[in-house]
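This is the structure I have questions about; it appears just below.
A single protein chain has been removed from this complex, and every other one stays in its place.
Chains: A, B, C and D, in written order; residue numbering restarts at 1 for each.
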Amino acid sequence: MGIPEIEDAGCLLCFGYNGADSHPIVARRIVRGKQKGMKIICVDPRVTETARISDMHLQLKGGSNLALVNAMANVIWNEGLADIKFIEEHTNGFDEFLKVIEKYTPEYAETISHVPAEEIRKAARLYATTKPAMILYGMGVCQFTQAVDVVKGLANLALMTGNFGGPSMGIGPVRGQNNVQGACDMGALPNCYPGYQSVTDPEIRAKFEKAWGVPLSDKVGCAITHVPHRVLEEKDETKRIHAYYIFGEDPAQSDPDLAEIRETLDKCDFVVMQDIYMNKTGLHADVILPSTAWGEHDGVYTCADRGFQRIRKVIEPDPGLKTDWQIIQEISTAMGYPMHYENTEEIWNEMIDLCPSFKGATYEKMEKYGSVQWPCRDKSMEDKGTPYLHKGGKFATKDNRGVFYATDWHPPMELENDEYPMSLSTVREVGHYSVRTMTGNCRTLRNLEDEPGWVQMNTQDCERMGLVKGELVKILSKRGYCITRCLPTDRVKPGATYMTYQWWIGACNELTNAKLDPISNTPEYKYCACRVEKIKDQEWAENHVKELYDEIRTQMGITAGKGDH
Amino acid sequence: MALKEIQSTCAYCGAGCQILFRVDEAANKIVEAVPANGRTNAGTLCLKGHYGWDYLNDPQILTKRLRKPMIRKGGKKSPLVEVSWEEAIQYVADRLNEIKAKYGPDAIMGTGSARGPGNEANYLMQKFMRACIGTNNVDHCARI
Amino acid sequence: MIVAIDQNLCTGCRECAEVCPAYAIVGEQGKPQTIDTSRCVMCGQCVQKCKSYVSILTHGKDAYEKVKKERNIPDCVQEPLFAAHAVCNIDKVNAALADPEKLTMVQCAPAVRVAIAEEFGADLGTLAPGKLAAALRKIGFDRVYDTNFPADVTIMEEGTELIKRVTQGGVLPMFTSCCPAWVKFMENTYPEIKDHLSSCKSPQQMGGAIFKTYGAELEGTDGSKVFSVSVMPCTCKEFECERPEMKDSGYRDVDVVMTTRDLAWLIKSKNIDWDALAEEEFDQPLGLYTGAGTIFGVTGGVMEAAIRTGYELITGQPIPDVEVTAVRGTEGFRVSHLKVGDLTLKVGVVTGLKNVVPVIEAMKAGQLDLHFIEVMTCPEGCVSGGGQPKLLMDTDRAEAYAARRKATFDHDKELPYRKSHENPAIKKIYDEFLKEPNGPIAHHLLHTKYCIK
Amino acid sequence: MNYFVKGNPDLCIGCRTCMIGCVVAHEGKHIFEVDPDSYTFNPRLHMVKTAKISVPVQCKHCENPACMAACPAGAIQMKDHAVIIDTSKCMGCKSCMDACPFGAIDMVTEAGKFQADGKERVVANKCDLCSGIPGGPACVRVCPTAALTLVKEDELADAMEKKRMEAARNLFRDNQE
Partner (left out) sequence: MKKNLGSFVVGDSTKCTGCKACEVACFAVHSRQNNPVGKTVGTVTVPVTPKLYLTRFEQGCMPIQCKHCEDAPCLNVCTKGAISRIDNQVIVDPEKCIGCKDCMQACPFGAIALLPYAKDGKLAAQAMGETKVFASKCDLCAGVEGGPACVRVCPHQALRLVDPEAEAEEKKIKAAEALLMTKNWR
């Protein structure tokens, strides 16, 4: 489904997704939907903006997603609210699914999620009986070790209520980075070529070998989150990662367990960083290649609802810079695999011809229609793309039937304990993007929020610890610590803490756990155990933060003294 | 002063908002960003869309804009030294070839970028990793 | 007037009216207030409260010296002066001290020794009987006696009176009579209950009567030569000594009263360095006192002292615990039942004059079953008296009272004798002079009548 | 009547675009080119977030402003349907801040203006309804969810009239029954 359709849903199940902070313009659709009478069920451990205007807010305990999802399915089935016709005509695996969800009674889920059983029932009824019903989910689902299971669990809800194949229904992941969808579309994935074509499928591989003129590996590659392991712990020299070409990313800030990442970068024989700004990763790189930034080059992004849209050069870049594709092209050529593209459109045209689902999405169409949502299979101007998937209950499986998958809930990998009695989850800061190399260099966004960021804590916890708003606190996990400011708020539950991840000093990824979802390889950013400590000498702490900031900025090539904080 | 208007897609989240930039071409500077009537944003922008472009003016707040290729010529922990593009490209190519020769293509990992570079650069990166290096070791930070 | 409000200084805030137990302060809010002398009991709590000081800004540069002169305050004094104030009799004391014909005898109330050091910068509630005696001697008093001694006499007299009333069917309950403001209040407001008051004079007046009789005898002279001065924490004591009937020694029992604050001024005016004073003893025998006499300074003290002696007089046995904590405390009205042999003695303690009204009303309604009631006008007894050192900040009041109370009890603990009847000087005066409690001599000199018009 | 900008907590998503919009409108677009420390970031409205609400709070441009009455310097005046502070007259005494019942006034440093002891001047800061800025209140213009409205005399009067009519109709219906 598309972003504009959100506001026309009858019911929105907003699950682990805080649009107001991550995608304000998507949140706008939710607000508009509410004004139009859309029912909102918000599942989030915090009182988010969506929760605030929701009809039902299930303020679950962090790490209990799957239990709640399964319980909703349990209620829908047991109360006879399932769309049996849709299940019979369009899906497989329902009976196996029922066996798993049988034990997830609302009462059982209540013990795990701390959401009252009756609330779960009401939510399930509201979702199942209001049409069309849409599900949006975000990192509150994905950044758990049980991420894929929960996504499938949400899909189960949509399948069993027949909420697929029409406008304003289905399930929608709202991705974090602007072009995650694009990077995936383009095959920046260890298991897929562009257009989600499997590297292990010999037919497909043959197609790409032919197009690219070289034999290709049939082995699924290494996931980015496995890199530390493959550098630090791999004993076999031939299997170890020896070179790391990092392009437009800052793992030394964005990845979990930063201490481990720094060690990885230092132990890796050769690290190339290609970026626009000096960043934390650059401190460990052997080579730094400067590229043009957004606003200085052309191209295409894919937005969260599969819409291809043009980006354009707005200003002329510094003449000393090259675009990313030019740099890659030159290295490739120098390594003996020549590439000679003149512009992005040439690259694009090569790509779409290799990807059936993208084939019709030409630059011409993007210019004309603004946005083309894939699948767009035909280059004729009549094929304007696909606003929503699975039309008519047809799924992208061999028999066109949707599949139920159910899994049992398990707790997060690291739970609160005596030493670290609170939980920590990472969240977004609305005014900053990713590791903030861009937004942190934007004057007014920097003015609005700056180092060392905030830790959101329940007001009762703060009172108990004698903490007031703005006070600097030390926050620790068994992997590390950082300093940040305390933000007492009644939007979060006692015992839980929330931090945004873009700060250098309040760097919550010093604390986070690098345990991964076994399928998506996503780290468990949303749950680890931590402890908050009061800092007695606030004056010292303020100076310390200032010194640290100046020190890091100096490392980043900025003369100290600029940018008050 | 005539301002040139250029529309582009916002780089700050998956909402894909359309922004109309007013540019002072002579000064090569953005003057302002106004919401355009995109499919998803319908003439609205959030704070990042409205005000998230002035890093292009390199205000020297947080980090230095990279303008020259740099190499740690003395190995790890040695200072970065500015070099020419030719030298940088050749150096990277040589080192990668050397590692590939010594340990095989799977000893090299590359990333795509879910951020500013765009789809074409991602396509080229994975093509480079797969066709030039010969590995499927390519991934990106989708999960953050 | 013993207690007065300066019309030029009063801002009309009426804070004093809040603390006046007799509703004697009249006037419009924001206008200078006056004291209705027909109601005033001269307790001096208004003096303690008033913060309307002579100000350079409001009253001009010369106002301060003018006010000081008007009030007969020694020149050397530079402390703030306030609208509500008490009479200062230092000039009369100085005149007597200068008169070679006069034998000056001074007595000090128990509460003076726990407060006066404060006026010289010591901590609140510093206990200083030794320095007090030394200072008085240095000022030139011929005999430095102590009100604590007549307080012990009071216990002998009042205790005996109580036992008589209880055992022989007298008017009960009996009220103490040592607080002159309470006596004045009773006479003003409840003359019908006058027979409930003990006929005993206050310790000050007993002291004065003894000084001019027995005291004079000890010196081989007669009462006409004796000039009797008392130093009191109380502004009303001046009124008491001026009562026309208080002349049973044949002379005015007490000639002049100074408050604790007046004494501090006098010490300063004599250039006596308080800090340098070595501790000295009070003169014998009329300065020998017990812990019982000492605790007269706090609320419940008279009651406790009376029980210490009364218990032994009734039962013939030593009291099991000399510290009768049941009657201690600072609440406005406290009731205790005490086993004294076969008798259950029911006693009450009132502190803060406003609290006596419901007690009297209950008694008049026949709803009060008590034998003996102590009444003190000031908030926590004499340690909080109207003539005590005045606090600059009322927020220190609770601390000051608590410290002075504690010092009083500490002093009680450290004294060799803690029961009035065990005081050797008491035994001596009854042997040599008074003969027996409530006997004819005692009755003549030490007892009085109320509501004499 | 003075106009005012009113936030609707049902529409607000707490993103604070309005706060930056306010600063940019008042400081001028040149702030994107100058030294980042040469201007001050002083939004004239502030986001309030509790479990129940997200909404920016700003001056209500009272008809009988307590701030104006409290100002000893005559620095607060009514002009163009707004209550406006003349910061050149302000001496930062905080009387207005104390007087305002909405917390709509804060004290901010003025970049580049100094006191005798070398510290930057600190003056009162509050919404001026973008007085003199083309297009009217910037917060209203930039809000992505249209959560802010500029309320003028007519709108308020119309709304009240509509409500009175509705009340009258209801009473009429009651009377008939």
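FYI, a contact is a pair of C-beta atoms (placed from the backbone, for glycine too) under 8 Å apart; a residue touches a chain by one contact, two chains touch by 3 or more.
Keep in mind it's a predicted model, so treat the numbers as computed, not measured.
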Notebook entry, point to check: Per the definition of touch given earlier, which of D:78, D:107 or D:133 contacts the omitted chain?
Noted result: D:107
Next item on the list: Out of C:51, C:102 or C:443, point to the residue that touches the absent chain in the complete complex.
Entry: C:51
Next item on the list: Among C:119, C:238, C:283 or C:374, choose the residue that contacts the chain missing from this document, as touch is defined above.
Entry: C:119
Next item on the list: Return the single residue from A:218, A:353 or A:542 that touches the missing chain.
Entry: A:542
Next item on the list: Check each of C:1, C:95, C:171 or C:392 against the chain that is not shown and name the one that touches it.
Entry: C:392
Check: For subunit D, which residues lie in contact with the unshown chain of the complex?
Finding: 6-10, 46, 48, 50, 52-53, 55, 57, 60, 72-73, 90-95, 97-98, 100-107, 115-117, 119, 121-123, 155-156, 159, 162
Note to self: Considering the whole complex, not just the chains shown, which residues of subunit C touch the missing one?
What the structure shows: 11-15, 18, 29-30, 51-53, 55-57, 64, 78-80, 118-122, 124, 261, 264-265, 389-396, 400
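In this text, only the chains that are shown with their structure count from here on.
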Next item on the list: Could you tell me which chain's Cα centre is nearest to the average position of every protein Cα atom shown?
Entry: D
Checklist line | Averaged-CA centre spacing for the pair subunit B and subunit A, given as whole angstrom | finding: 19
Margin query: Roughly how far is subunit A from subunit C, centre to centre by C-alpha average, rounded to an integer in Å?
Written below: 84
Next item on the list: Please report how many Å separate the Cα centroid of subunit A from that of subunit D, as a whole number.
Entry: 37
Check: In subunit A, which residues are in touch with two or more of the other chains?
Finding: 24-25, 28, 430-431, 443-446, 448, 562-563
Item checked: Pairwise chain contacts under the document criterion -> A-B, A-D, B-D
Next item on the list: Enumerate the contact residues on subunit D facing subunit B in the complex.
Entry: 15-17, 20-21, 24, 29, 32-33, 35-36, 142, 144-145
Item checked: subunit D contact footprint on subunit B (complex, rising order) -> 29-32, 44-47, 50-51, 54, 57, 59-61
Notebook entry, point to check: Residues of subunit A touching subunit D in their complex?
Noted result: 19-21, 24-25, 27-28, 31-32, 34-35, 47, 49, 52-53, 430-431, 443-448, 489-491, 562-564
